[in-house]
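With one protein chain held back, the other chains of the complex are shown just where they sit.
Up next is chain A:
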Amino acid sequence: MLSRVVLSAAATAASSLKNAAFIGPGVIQATRIFHTGQPSLAPVPPLPEYGGKVRFGLIPEEFFQLLYPKTGVTGPYVLGTGLILYFLSKEIYVITSETVSGAALAVLVIYAVKKYGAFIGQFADKLSEEKIARLEEFKQSCIKYAEDGIDFEKEKQAVVQKRHYLFDVQRNNIAMAFEVAYRERLHTVYREVKNRLDYHISVQNMMRRKEQEHMINWLEKKVVQSISAQQEKETIAKCIEDLKLLAKKAQAQPVM
């Protein structure tokens, strides 16, 4: 950063170096040394599963192993007892009120560790396991989301392959619609033409019938006109005579 200040100062000082102000920052960026090696903390080495073995909760096992070749199994114990007695007898360690308070604290701490130590350890392990379970669940849900996306994409690709079926069906539908429309129009045309022709036929029939009726009426009228009054009387008298004869015949035969 200081070199940038120096460069800008030099650029303002000398007018021939005005172009250097543009090159300056680029040069600094190019010569900056970035991290080229591995990051120092990753990958983090795994935690050991059990702590180092200790005796009396304080003295590591390695101390006993160290003294074993020279003094055997009882060596460290004898050393410890001797040291304590030496300090006490020579008053290098003076017994004061601090000793009493230290003893009380030691009693408390040993009692608490023996009674609740395992419980606290399990509690801590449970907390860690819950955390791991949450992270694992999140990871699984991310993976599942990605897999679901992949399946969905594959499904859509398969559907796209079968698109031509849809197009064929649509094409067929449209062809059928065209056909239906064409047939309907054909039928309409046929009906209209038949209508016109029927009209002409019925007009002809009606004309003929009218002519027939007119002729019949005219004939009847002429015939009725041609019957004279004398002929009418004679015909009626003859009919009455015939009816009388028939009546006599009917009376003569019994009614069945």
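In the analysis below, a contact is a pair of C-beta atoms (placed from the backbone, for glycine too) under 8 Å apart; a residue touches a chain by one contact, two chains touch by 3 or more; residues count from 1.
Here is the rule we use: contacts and distances are computed from a predicted model.
Hidden from the displayed complex is a chain whose UniProt protein name, among "Creatine kinase S-type, mitochondrial", "ATP synthase F(0) complex subunit a", "Proteasome subunit beta" or "Ribosome production factor 2 homolog", is "ATP synthase F(0) complex subunit a". The residue touching the chain not shown here, chosen from A:Leu66, A:Ile84, A:Ala104 or A:Leu246, is A:Ala104.
Screening A:Thr74, A:Ser128 or A:Ser141 for touch with the missing chain picks out A:Ser128. Chain A meets the missing chain through residues 41, 44, 47, 95-105, 107-108, 120-121, 123-125, 127-128, 131-132, 135.
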